[in-house]
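Inspection log for the structure reproduced underneath, given as structure tokens.
Note that one protein chain of the assembly has been removed; the remaining protein chains are unaltered in position.
Chain IDs A and B follow the sequence of writing; residue 1 opens each chain.
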Amino acid sequence: MTVLVYLDHEGGAIRQASRSAIAAASKLGDVDVLVTGPDAAAAAKSAAAIPGVKKVVQVTDTTGNSELAEPVASLLADLAAGYTHILAASSATAKNILPRTAALLDVQPIPDIVAINDADTFVRPIYAGSALATVKSADAKKIITVRASSFEPVASEGGNATIEEVALPAGPGGSTFIATELSKSERPELESARVVVSGGNGMLNEENFKLLEPLADRLGAAIGASRAAVDKGFVSNEYQVGQTGKIVAPELYIAMGISGQIQHLAGMKDSKVIVAVNKDPEAPIFQVADYGIVGDLFTILPQLEAELDKAG
Amino acid sequence: MKVLVPVKRVIDYNIKPRVKADGSGVETAGVKMSMNPFDEIAVEEAVRLKEKGVVSEIIAVSIGEAKAQDTLRTAMAMGADRSILVETDVVTEPLSVAKVLKALVEKEKPDLIILGKQAIDDDMNATGQMLAGLLGRPQATFASKVEVADGAVTVMREIDGGSQTVKLALPAIITADLRLNEPRYASLPNIMKARKKPMEKITPADLGVDMTPRLSVVSVAEPPERKAGIKLDSAAELVSRLRNEAKVI
């Protein structure tokens, strides 16, 4: 079995999430990869260095068409003949393209898998992660996106794959790429941030809540809040994390002065690593935290910043 | 200009889904169902286009069991002019739904099809893209802004870390993201009026679509519970653990 993995890259550097997708693909068979875009040549070079990759398909395009789902979906459908599975890391780009490819191949896609049971059977979250469904596909080819956090990424160096250049098909036409605008805000958005620093009732007031900013700056984190903090007016309600606020699943979630009521947990319990600082050793947040510190957050917060500074 | 809006009946987003004790699925008996929230946004966008005079007719469609009528009534109360129920008791999948929609598009010839970006039950995020693929028409997923002018639609789409703008020739497929608009309430007077709007009932067979699912559910389970981790004594230890053990900073 050979598997094709569509890779996301940024200016030629392969995203870590895509290396997780390669890790998932390796469980299914030999791995070829596809890179597209104006920097495809650079990306192909990086991709060829990833251990376990047999062949890189490189599609250089400077017209902007590789930003569009239509031609890329057609490309994948054209390439599909040689593969049993087509994979990509779950990203806005892959979600735009892969289902379209699936339609062209008369296949029902399998999005967001978190585990592979065998070549036909996969586990994926449904109902926003409230349940895990094990599903078996009856399609001859599988089209799959992968939750990166569930698969340890392969290394980025050590491999030596061949590179093959292929042209981008025209696709059905009708759509034109106009522009991409990356958000320049200093703080990442809450729902897509890699790190979230959240404050609760324990922050006591609006003034103190601002103390979280330097920490967030150091970690490149978004700021979140519990409902108690929002209700008391420390921050506005777009910061609220939880059942009735935003649902987040960052790699690192730091809860400062948050008790961890179930309604708050509903919004962050899928975070990869949870850190809690709370002066009450019985606070329910400690039942879900990977690392906890029992103590006064106003003492620990400056210490934490100092430690981060120290380590660089 | 005609718009088709597919709407799905799902477990209400306020309800915490419960996995059945026998692991065969999620309990839906007696559970409150509502229109998929992204589909409300899709309907709202269509209604706003109609209010702007761009659109003349909005058709809501749902594929599913007879109760999906309620969802169609809600769509009509929000402003859809008529609706089509494609009635089936078979489990629907994006592929089969897209095939049904393709057949309806060929029949109704809408200029725009606005879907939700994802249904909050199965979280597939696929139907719109698949419909576009089957029709060979352009697509703009995860729309946060839609403008129709001169036979084309310009869409701002949400992508990771920012936004992208594309221009599509009509007919085209759009899927709605959260920030596209804030949907209106279906007001009581409008709900009453919606009772009198036309609803057509057909079956997938009438459209020649085979609904046999390609995915079968082996089991459904609750995600493993998180376990309590360890308590640390100092900020220094925390930073070192985060760096060397968890590798998240």
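Simple rule for what comes next: a contact is a pair of C-beta atoms (placed from the backbone, for glycine too) under 8 Å apart; a residue touches a chain by one contact, two chains touch by 3 or more.
Everything below uses one rule, namely that contacts and distances are computed from a predicted model.
Look at the chain that isn't drawn here: its UniProt entry, checked against "Molybdopterin converting factor small subunit", "Cytochrome b561 bacterial/Ni-hydrogenase domain-containing protein", "Electron transfer flavoprotein-ubiquinone oxidoreductase" or "ABC transporter ATP-binding protein", names it "Electron transfer flavoprotein-ubiquinone oxidoreductase". Listed by label, the shown chains that the missing chain touches in the whole complex are A, B. Summary of contacts with the chain left out: across B:16, B:52, B:109 or B:247, the touching residue is B:16.
For the options B:48, B:82 or B:184, the residue in contact with the chain missing from this view is B:184. In the complete assembly, the contact with the undisplayed chain comes from A:231, out of A:10, A:165, A:206 or A:231. Although one chain is not displayed, its contacts with subunit A can still be listed: residues 231, 237, 243-244, 261-263, 266.
Counting over the whole complex, subunit B has residues 12, 14-16, 18, 21, 27, 29-32, 34, 182-185, 187-189, 191-192, 195 touching the chain that is not drawn.
As a convention for this text, only the chains that are shown with their structure count from here on.
For the pair subunit A and subunit B, the distance between mean C-alpha positions equals 21 Å. Note for the complex: subunit B touches subunit A at residues 11, 16-17, 19, 26, 93-95, 98, 120-134, 136-142, 154, 157-169, 172, 213-223, 226, 228-236, 238-243, 246, 248-249. Considering their complex, residues 67-70, 73, 91-93, 95-104, 106-112, 121, 125-139, 172-183, 192, 195, 219, 251-252, 266, 269, 272-275, 281, 286-294, 300, 303-304, 306-308, 311 of subunit A touch subunit B.
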